[in-house]
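Of the protein chains in this complex, one is absent; all others appear in place.
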Amino acid sequence: MDLMQISFFIFAVITLVAAFLVVTAKSLVHSALWLIVALFGVGVLYVFLDAGFFAVAQVLIYIGAIAILIIFAVMLTRKDLRDAGSQHNTIWPFAALAAVFLFVGLFFVLSSWASFTTAKPGLLAGANALSDLGQALVSPNAYLLPFELASILLVAAMIGAIYVSLIKK
Amino acid sequence: MLNDWLFIGLFFLIVAIFPGVPILLAGLLAPKRGSPAKTQVYECGMETVGDTWVQFKVQYYIFALTFLVFDVELVFLFPWAVAFDKLPLVGVISGIIFILVLFGELLAAWRKGVLEWV
Amino acid sequence: MEFLRDPITFIGNWLEGLLLGWNIAPAAATVIVTLLGAFILGTFSLALVVFTIWMERKLYARIQDRLGPNRVGPWGILQTFPDMVKIFTKEYITPDGADKAVYNLAPILTVSAVILLWAVIPFAPTIVGSEINVGILYIVAVGALGTLGIIMAGWSSNNKYALLGAFRTVSQMVSYEVPMVLALLVPVLLGRTMGVNSLVEAQSVWFIVLSPLAAFLFFLSAQAEIGRAPFDLLEAESELVAGYQTEYSGLKFGMFYVGEFLHAFTVSALMATLFLGGWRGPWAEQWPMLGVAYFFVKTFIVYFFVIVLRITMPRLRIDQMLNFNWKLLTPIALVLLIGTALVEKTLQSFGLDSLGLRTIINLGMNLLIIWGTIEILRRSAHTERQQVTEPRPVAMAPNTPASD
Partner (left out) sequence: MIPLSWYLLFAAALFCIGLFGVLSRKNAVAILMGIELMLNAVNVNLIAFWRYLTPENIAGQVFAIMVFAVAAAEVAVGLALIISIYRRRDTVVADEIDMLKW
């Protein structure tokens, strides 16, 4: 175990524990706050993957915007936030079983795959992933269409969401 | 490169400790004379009526929503700005179209009266 | 001699050599030196607050024709220390029904989010915490963490005023983040990089000359992010008691204030770095310590304006605040971004991207946008005035919208 592995392990465990608390916490606001911890942990893992841009974008989008939106929504849809009673429905044991089965299944499928334990290749010298990403996003023979479509999608989502939430009773 | 991130990681650690330790120390130093009246929730001298977590205006949500959409689109624009030198004219124009869509979005929100505080 | 030129790097190298000499693994030595650097940077930025609080109080007093702090130390410069002792010995009062863990974490998060910004600010060409290549986005992202601290404080206090204050704060901070990010995109576009230190290196001509409008937009939206007058609705004493910090006492309350003062100074530092050339100045590259001096001189000049703005402006109403952002700053910022992209690409594709020409044309484009904005504002004010001067019926017909 070198330093990298230990720190990866720590952050992975923090993230998974936080994620578990997201789906089990009684208070929804606590759930949302644990979600922030979990998302932050994922952001840290992006740093381990040499994707610094995604790490900061993760904090910016997920924590700065999506989590706040979720907290707002929780507060808007509750008269009493101190939730009473169980937050899980009646089929939750089956859900747990399904999740465990899926994990076991994924584990076996993945471990039989040849490149499962690929070691990290070195990055090309002088490669600038950020600049490449920028070029790929707007070049017509790469991802220009998804790029523009994403903006249209977001506009449509925003207008739709505003329309839906502004409807009077 | 990784050293730079190491610095940020350690800085996160330090920065959490710095305000935390004085707060803990002050908690030890400070007097503790609590009383039921003292720990009441402040509401201009009156007893609190009802629960705090009352419902709030949907307006707040809508501003957060508009922000979310802008935020995501701006994240798309950062790599574009960094790669600006290497972009062909088409790339720059498609970036500008992207910004124009953003502008149209703002106008749409404006016309819908979303930006009005009511 | 080498020491005088660049003491920080010198000490860092010396320490790393020393640690390696003691047969410590190179990785561990790097971690230790980095940790020490982070520690020093954190201490330094917090120590700055002691001075900036004094400076702000003194200026505040002078503008209001008072003396300000003048008892402890020369010109009252040590006034902050007795204040610190006082706030240290104050009792913590946790309100009933507060969500304890969240309640205690909120002030820490708020201060941390501000100190974290210092990680990417370069003091001199060689004295910089971290040169990550996404520095600008890091600045914005860390700002988002501060928003989170405020919403946590408001929610956990179990107080209606606190929660309302938090809601207002978040909608304000979140709104003003849009023109701020747009204004930050302009330096990125001009410098073709997101690293903060590389942006300083790219400023052979300060970006405030290349794009004064972006600097202005950043300055204004940063004021709103700090949440001070004229944008201090979040703690509007006369409306909301004290906003999200209503239920805080003792040092926890103090931490919010430390955060606010430090944020004001940090924003000035960012402005100086991104638009005023940071450590740039004559001989700064040869003598990094000179760069530090330039950096602080510029920062304090910006900080002076931040304080004056705070003292001399009345508070905005919430609808004015939001209108100002969404209907003025954001559209201008979008137009500016499009203009900058067009100008830069046109000059580049015609091979005319000499520095002088870029400066003149960018500056001209900025002035054009400013002129256009003022013209539009003047026209709309004119129509509004005409509407007001027109004789109005005494009684309004039902269902007629009031023209306010």
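All chains are identified by letter, namely A, B and C, in their written order; residue positions are counted from 1 within each chain.
Basically, a contact is a pair of C-beta atoms (placed from the backbone, for glycine too) under 8 Å apart; a residue touches a chain by one contact, two chains touch by 3 or more.
Not measured: the values here are computed from a predicted model.
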Among shown chains, those touching the left-out chain: A, B
Hidden partner chain, residues of subunit B it touches: 58, 61, 65, 68-69, 71-72, 75-76
Positions on subunit A where the hidden chain makes contact: 2, 4-5, 8, 12, 15-16, 19-20, 22-23, 28, 31-32, 35, 38-39, 42, 45-46, 48-51, 53-54, 57, 61-62, 65-66, 69-70, 72-74, 76-78, 86-89, 91-92, 94-96, 98-100, 102-103, 106-107, 110-111, 115-121, 123-124, 127, 129, 132-133, 136-137, 142-143, 146, 150, 153-154, 156-158, 160-162, 164-165, 167, 169
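Following the convention adopted for this analysis, only the chains that are shown with their structure count from here on.
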Contact-richer chain pair (by C-beta pairs counted) among A-B and B-C: B-C
Centre-to-centre distance between subunit C and subunit B (centres being mean Cα positions), rounded to whole Å: 14
Subunit C: positions in contact with at least two other chains: 31, 132-134, 137-138, 163, 170, 174, 177, 194
Residues of subunit A engaged with two or more neighbouring chains: 52-53, 57, 60, 64-65, 68, 72, 75, 130
Residues of subunit C defined as touching subunit A within the complex: 27, 31, 99, 102, 132-134, 137-138, 140-145, 147-148, 151-152, 155, 163, 170, 174, 177, 194
Residue ranges of subunit C in contact with subunit B within the complex: 30-31, 34-35, 37-39, 41-43, 46, 87-97, 104, 107-108, 111-112, 115-116, 119, 129-134, 136-138, 157-161, 163-164, 167, 170-171, 174-175, 177-178, 181-182, 185, 188-189, 192-194, 241, 246-247, 250-252, 255, 258, 318-319, 322-323, 326-327, 330-331, 334, 337-338, 341-342, 344-345, 348-349
Residues of subunit A defined as touching subunit C within the complex: 2-3, 29-30, 33, 36, 52-53, 55-57, 59-60, 63-65, 67-68, 71-72, 75, 128, 130
